[in-house]
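Showing just some of the chains, left in place.
To keep things simple, chains are lettered A, B and C as they appear, and every chain counts its residues starting from 1.
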Amino acid sequence: MDGTTPAQAAARPGGGDTRARLEALYAEMRPLHLFPLWEVLANLVLPAPRPAAEPHLWSYAPAREFLLRAGALISAEQAERRVLILENPGLPGTSAVTSSLYAGLQLILPGEVAPCHRHTQCALRFVMEGDGAYTALDGEKAVMRPFDLVLTPNWQWHDHGNATDRPMIWLDGLDIPTVRFFDASFAERLAGAPAHPETVAAGDTAARYGRNLRPFRGSAAERRPRDLPLFHYPYAEWRDSLAVVARHGAPDPHLGHALEFANPADGGPVMPTIAAHVRLLPAGFATRGRRATDGTVFVVVEGRGRARIGGREFALAERDTFVVPAWQELELEAEAAAELVLFGFSDRAAQEKLGLFREWRAPP
Amino acid sequence: MDGTTPAQAAARPGGGDTRARLEALYAEMRPLHLFPLWEVLANLVLPAPRPAAEPHLWSYAPAREFLLRAGALISAEQAERRVLILENPGLPGTSAVTSSLYAGLQLILPGEVAPCHRHTQCALRFVMEGDGAYTALDGEKAVMRPFDLVLTPNWQWHDHGNATDRPMIWLDGLDIPTVRFFDASFAERLAGAPAHPETVAAGDTAARYGRNLRPFRGSAAERRPRDLPLFHYPYAEWRDSLAVVARHGAPDPHLGHALEFANPADGGPVMPTIAAHVRLLPAGFATRGRRATDGTVFVVVEGRGRARIGGREFALAERDTFVVPAWQELELEAEAAAELVLFGFSDRAAQEKLGLFREWRAPP
Amino acid sequence: MDGTTPAQAAARPGGGDTRARLEALYAEMRPLHLFPLWEVLANLVLPAPRPAAEPHLWSYAPAREFLLRAGALISAEQAERRVLILENPGLPGTSAVTSSLYAGLQLILPGEVAPCHRHTQCALRFVMEGDGAYTALDGEKAVMRPFDLVLTPNWQWHDHGNATDRPMIWLDGLDIPTVRFFDASFAERLAGAPAHPETVAAGDTAARYGRNLRPFRGSAAERRPRDLPLFHYPYAEWRDSLAVVARHGAPDPHLGHALEFANPADGGPVMPTIAAHVRLLPAGFATRGRRATDGTVFVVVEGRGRARIGGREFALAERDTFVVPAWQELELEAEAAAELVLFGFSDRAAQEKLGLFREWRAPP
């Protein structure tokens, strides 16, 4: 599967005649859309992942400044969504941050409303700054505070609004490339109104589905889709859980203290295609190397430190976003003075379902 | 399957001779442990459930008094577990409250420790009074407050202790009859010490598994059994959720507002054999009749009202326990002045897995 | 949990007064259906299973003779089902062969039809003799040949008929005690006709669902319940599979060569409450001891040998039925001259779902 290809062999002294005849054959076949596998096999079935995506870090400050400048130039109405795409340098022209995922920084200014729509794509929002704007899902608001995680899953109506007096910025994470790859995109706007009518007070879903309770089956208390009811994971909760875990045990050598966000309907990842997690490295802690097939996007929530990704080193500061491509070795280190807290999301949910997920952990 | 049996037919005028020959045949077969189905079929395959269990209510005050008197007579050490069994009047000698479940009121006095053991039986504890005693599961304490639900699932080590200065009483709910029925009981005591060594501070499991988070798979943060990690469902949480649900929508005509306790590992019932739920009836609300195949034990948490069970009526007061046998029609009513809040548990978890659960709801 | 009970302790010299006061207390509580757990705990939570069921073997010849004699005395119409119950000697009056299962030998004479009905109980039929009678499921006939397995699952219409010129006898295996235990029995007869109208030719379900195929979802080819479509497992197929397995590898030390019948809809046991399997011991092979919590009923299909069950020994001959209670050690031995082939069924399907199944295998 690697080494000299037959074509190369044929091209050697003595093989010339065969080569020419092969080329003639290929030319005849081409109009029929038939091609020789043996010329390309080595690139089709790789012995290990060779992602085109590259490690990259987007510093928050300049991205934020560009976003605000764009906000001044173009209205939300014009833009529909005022978002800067974080495009992977290795995937130019694709709007993708990893092979299967999209990431962008979205701005919503005071008084703005982003119109209600729904689509096949699954999305998550991770709040970078601002406090009090909302995402509404099927007419129920999630009031967003810094570092909250909010989901807008596949085919659920959603709109956003900012009734505060300050701009709000969050990171969007979507499976746009995945849905594009499978040619399965559907989308529609809500007819007649920019926002979905409010169906219930904020917090209703959390009360029904988010506290290890669920509506009695078949009762009037059932209100949300059974398989994906929850959509708001507040920072206040996950941060406290991380603190408890960090207090009670040793960090994992390859991960630090790490908790995944879970779908209470089945205990699995938050959406069918996307898994999300948080981790905390104690001050001064450095992880051993780890590789995994799920290219991952990270946000620095707290602290400073360094990430070494496939041999390249990046300094980490709060609100920076960085991407670790599939199967690139990642080593993380928290600076000596403070804990390093990260949020990350990847396509691990999809890969596990498809039997594709693998990881490797550096031995001690 | 109902009506006159062949045996009765044979016993009629003219059938006498056959009857005698049949009886002779039966007598011959009996020593070989062979018996005629046609004599008993009508009792083996019933057209609808005919439970031996009866509706019954145990008032809290007298039960509590007996429990305290027993507590004065016999030490916890002598009793191992100081518990009054709530035995169904229709199931004498079985220690069962429904065909498949056991219920008892347990007392633990200040300074007492109930020794650590584990068993195949799944248990739940629902706190009736007292504040601050604990159940420890695999060495992690759940500090128990009134109307908290605490689980001690199948084969997990547990012990109890009361370091407060007041007696603590809770309701035990177990699947003892089920495990006995399947001849699958195993039990053992922890060797060497009455209590399991403390493994982690209280609240650790809630932080890791109880907030729509779970430890990153394969990481050091995994500490509890994956399929049944959570064991404490505080009253403060479930009561608030019920209040939210009651505020935001109309009650279900047959149930009131009803929430089930959920296992965050899979979204299903809290234990493999037992499901538990809470419900709230608005002041003055009366449910329509409902039957279900899962015999259910209820505790009155709050309010007063009435339960009509299979045509028999019971007045409900706080901390009373009552049982609704399988397929008996239940109608509930809250008194005009206040909400009625109930906790209930049943074998619905088992019945659904075995394809046996059915319910019927009275039409309007 | 074992040893001297507190009651016994109280009854010792010096404890007499307490004992009397306890007895007085018990007498007061009894009318309120409250009982002291500490007097009975040792019998409620056993350290290991102590089944009331006993090992037993029913020789085929005498049972067959009784069945034919009963057939001569009483019509199928009178009997509805002409069946001899194999009642476990340790469970008198229960019609049960193990704690959770029922077994019986059913006779259907030439020209007879057993009327169509359905019930909550799951049933299997294992053909002992005769060739060509049928069980029809929802109007599709399974033509029964010796040692075929035919299912009539929960709530599917079924009737039987014998249009051959010879009597047909099969073993019925049902979960009657389980459904009774859970108070979940429902049953009804098909109105208007003894037999369900024929809906499709025999073999249709096998063609659609039984060859690692299934109807395209949502297409007109879907005809049977998705979760339990298959109901006929012919002897010709399972026997050949056993032969192949026996040819290709060494027998399992504790089981011999063993294959389970599988539900093609999910790869699990054949019905929600009952699992069934076959096994083959090479000539002269003896298994090591094994215990399991699922009490099991076996039929000898082929060969001779011995079963040692909980220390009691039984000689095995073709068509004999024997029962191994829960947690009794089973050792099997094939006679030197021929293979021993067994069919077995148990409540393992239920026990695994409820988290109760355990087994133990004797070390070498």
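Simple rule for what comes next: a residue touches a chain if its C-beta (ideal position, glycine included) is under 8 Å from a C-beta of that chain, and two chains touch if they have at least 3 such contacts.
For clarity, every value in this text was computed on a predicted model and none was experimentally measured.
All protein chains share one sequence; of the complete assembly in this entry, 3 are displayed, while the total copy number is 4.
Everything below uses one rule, namely that only the chains that are shown with their structure count from here on.
Between subunit A and subunit C, the least number of touching-chain steps is 2.
Here subunit B and subunit C face each other with the same set of residues for the most part; over half of the interface numbers are shared between them.
Of all chains present, the one whose mean CA position sits nearest the global mean of protein CA atoms is B. Ranked by distance of CA centroids from subunit A, the top chain is C. One inter-chain figure worth recording: subunit A and subunit C are separated by 51 Å, centre to centre, where each centre is the mean of the chain's CA atoms.
With each centre defined as the average position of its C-alpha atoms, the distance from subunit A to subunit B rounds to 43 Å. Centroids of subunit B and subunit C (each the mean of its C-alpha atoms) stand 28 Å apart. Listed in rising order, the residues of subunit A touching subunit B in the complex are 200-201, 203-204, 207-208, 210-221, 223, 230, 233, 237-238, 240-241, 244-245, 247-255, 257-267, 277, 279, 359. Subunit C contributes residues 1, 6, 9-10, 18, 21-22, 25, 28-29, 32-38, 40-41, 44-51, 53, 56, 58, 62-63, 66, 69-70, 73-74, 78-89, 95, 98-100, 102, 104-105, 117, 119-122, 154, 176-189, 272-273, 293, 295, 325-327, 347, 350-351, 353-358 to its touches with subunit B in the complex.
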